[in-house]
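There's a structure below that I have some questions on.
Shown here: the complex without one of its protein chains, the others still in place.
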Amino acid sequence: MKKLINDPADVVRDALLGIDAAHPELRVDHEHRVVYRDDSPVSGKVGLVSGGGTGHEPLHGGFVGLGMLDAACAGEVFTSPVPDQMLAATTAVDGGAGVLHIVKNYTGDVMNFEMAAELAADSGVQVEAVVVDDDVAVQDSLFTAGRRGVGATVLLEKIAGAAAEAGRSLGEVAGIARHVDDTARSMGMALTSCTVPAAGKPTFDLGESEMEIGVGIHGEPGRERVPLAPASEVAQMLLDPILTDHDFTGGDGVIAFVNGMGATPLLELYLMYNEVAGILERAGIGVARSLVGSYITSLDMAGCSVTLLTADDEMLRLWDAPVSTPGLRWGL
Amino acid sequence: MKKLINDPADVVRDALLGIDAAHPELRVDHEHRVVYRDDSPVSGKVGLVSGGGTGHEPLHGGFVGLGMLDAACAGEVFTSPVPDQMLAATTAVDGGAGVLHIVKNYTGDVMNFEMAAELAADSGVQVEAVVVDDDVAVQDSLFTAGRRGVGATVLLEKIAGAAAEAGRSLGEVAGIARHVDDTARSMGMALTSCTVPAAGKPTFDLGESEMEIGVGIHGEPGRERVPLAPASEVAQMLLDPILTDHDFTGGDGVIAFVNGMGATPLLELYLMYNEVAGILERAGIGVARSLVGSYITSLDMAGCSVTLLTADDEMLRLWDAPVSTPGLRWGL
Amino acid sequence: MADGSTVTVEHLAAWLRDFATRVSENRTRLTDLDSAIGDADHGANMDRGMSAVVAGLDGTAAAAGPLLKGAGMALVSKVGGASGPLYGTFFLRMATAAGDAESLDPVAFAAAFRAGLDGVVSRGKAGPGDKTMVDALTPAADALDAALADGGDLAAGLRSAAQAAEAGRDATTPMQARKGRASYLGERSVGHQDPGATSAALLVTAASDTLAGSPA
Partner (left out) sequence: MADGSTVTVEHLAAWLRDFATRVSENRTRLTDLDSAIGDADHGANMDRGMSAVVAGLDGTAAAAGPLLKGAGMALVSKVGGASGPLYGTFFLRMATAAGDAESLDPVAFAAAFRAGLDGVVSRGKAGPGDKTMVDALTPAADALDAALADGGDLAAGLRSAAQAAEAGRDATTPMQARKGRASYLGERSVGHQDPGATSAALLVTAASDTLAGSPA
């Protein structure tokens, strides 16, 4: 295992110390492992709390700041944080207008956030939760754990954050967040496996000339393992299931997001974006906004994902609104 | 070779198409392979032109925009662009106040920019050049090619860009740029080799439990090959030669920059930053500003580099000034 | 309890300690099972959690409820993931059912165990056949109830429960997962034993070994 770390057991602690040192505009509670906006709680504003396993940086800690999250809870690597952390964060960011929990749809995350919400309600904080489940690689069903939360989480945190910053009510912010989840779809792929520090070896084995299509952000196996192919074909393999699953034609087009999995150079992501933009154009789908970079990662996995979100006037207004976080910053 | 590309011969073209599609605020001349600010030439402002081989993204194209570069020339992978490109860029961005060439110190880059400057001078554009040579891994000497230009290039493009944006003269902007180069030092390391697309195989071989200390951003061999070590020791191995080479104590401290080489997750970079900040604190060196992320990369190399730049009032004012580029954005 | 008649606070503490030991001994095996159909952390998760539970057994709990609540809280606070809230809820609901009693008779213990199971089901919404810990815990609760209803003592009931849990665990192998991470695998989850059902079987075996063999 080749990683720039100390003891694998200390990865989360050490990285949080680094985030704290690098970002004076954030406040880090190292005991609870929560990253806060320095000015939280913002009085009268709906608080946004997210969190999840570590290993997806900049998500979530890197999205704390004006116009996005108020707090992010960091779990162990690829392991949901615990209710204590979420409760501490929820109580701390409540500015009187209630708190929205943004939860990626994994059994552990959902249950831990549920317990935290129950505890927060007990202590008088109004809490709503939105569960993000945008990964079309997973067959959806009422009788299963459902789809995983992946790329749409980034877009949702930005857009819900802008709505909260604009003073919308908890119900409205939650509604907007759910609308984002309803109208966003993602699909990912891996060229290489990630390696969990504590495990010390790759999560899955992939041959020198194979790639995994439909992979999850924890190295969960995907839909199929196929031979390496040119970027143009990879883009098609990612977009086909997305476009089959949801109708993105018409209206104001989409916000198109090409995301790197952690070890993929920006050069390749731009190249992939070119292929994605070409396919969308040929499909008659306009791109209203785009985002290209590594924003929701899977440790040192090489690969990428594509997320599309239906754009409309309100979505674009919220997308364009000022944001100032380590990971996303504009308009300020 | 596992890469998200089409034909290796088309990597530069395809990636530039992606940058163009993703950034409506930039203009790309695909014939000359130059990325421009949409509003260039900015009348009365010193124009900043940089460029170099492709494979270091977001450098340089991702640093084009308000408060940073006016144009960036993209060469083939790891190969300097040619004078034609630089001449086209220089002529196009001249707003009447002259043009500064920002050149990383590699024989090819220096000579091609020199030829372009001669040609630009012939056509009446006032040109100055600053050559960045901050890599302490290389022994410096008047009789050799000298030190390589690495991490300081990012800081220099930001700071010189702010000076140009503030309306400073060509001589002043060049002076500030040279001051940055004089007071910045960098050192890099690799956990894995990069793979040049056209070569199809790793540039160098590194054992499963080895790392290369002092590596260059083209996979040039470094000072020594050593066994893997914890992040705390890696940070020491990178900072020792930097602190030996230049006195960073006293004054207003430093701008500290921990950079990823292309395949290194942000998690590890924050962890490294924590170690760097600790060493600096123990050495009595204050950190005035920090930057953590993958800004000057080496294709898909895993590893990092550390750059320190002496901070003073003017440097910090220029560093904090608004910048709006795909790669760096704040204050706007 | 030679007479199989009561479960004291000390018995419960011994049960938790024994479960912790078994988890620690099976840490690698649990993680390996989780590698195949999950994310390779079930052994580490449970070991971290049960170590915290044992560290919290300071002998101050005077009643079954507080002792079990402490265990549940420790699991909820330390584990994360799916198994933290599930095992945590299991012990928290047992605690509520046990209340302030200093000891539990066999029927009260069985009722508390079932309350724990119900908690797992309401938290995780898994039913039998979904390839989860529920597939080990449900037959165990049923066997315990049945044995006691048949007039068996706690020792006999827990022996039967442990056998049922192990059979339930083994039965997860051919199942296709419908809950938890393994569900992402669809048909490819078939042929692998569920890690959570495996740790749940350890829990019931530990109960059989600690709650029904020692003097009251």
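Here the chain labels run A, B and C in written order, and each chain numbers its own residues starting at 1.
FYI, a residue touches a chain if its C-beta (ideal position, glycine included) is under 8 Å from a C-beta of that chain, and two chains touch if they have at least 3 such contacts.
The structure presented is a predicted model; accordingly, all values stated were derived computationally and were not measured.
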| item | value |
| --- | --- |
| Touch partners, limited to displayed chains, of the chain removed from view | B |
| From B:G75, B:G293 or B:P326, residue that would touch the chain that is not displayed | B:G75 |
| Listed residues B:V196, B:I213, B:A231 or B:L318, member touching the removed chain | B:V196 |
| Among B:G108, B:G175, B:P230 or B:G331, the residue in touch with the chain that has been omitted | B:G108 |
| Touching residues (missing chain, whole complex) on subunit B | 53, 75-76, 78-84, 106-108, 111-112, 114-115, 138-139, 143-145, 148, 196, 198-199, 203, 216, 218-221 |
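The criterion applied here is as follows: only the chains that are shown with their structure count from here on.
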| item | value |
| --- | --- |
| Relative to subunit A, chain with the most remote C-alpha centre | C |
| Whole-Å gap between the CA centroids of subunit A and subunit B | 29 |
| Intercentroid distance (Cα basis), subunit C paired with subunit B, Å | 57 |
| Inter-chain centre distance, subunit A versus subunit C - centres from mean C-alpha coordinates, in Å | 33 |
| For subunit C, residues that touch 2 or more chains besides their own | none |
| Per-residue multi-chain contacts in subunit A, two or more chains | none |
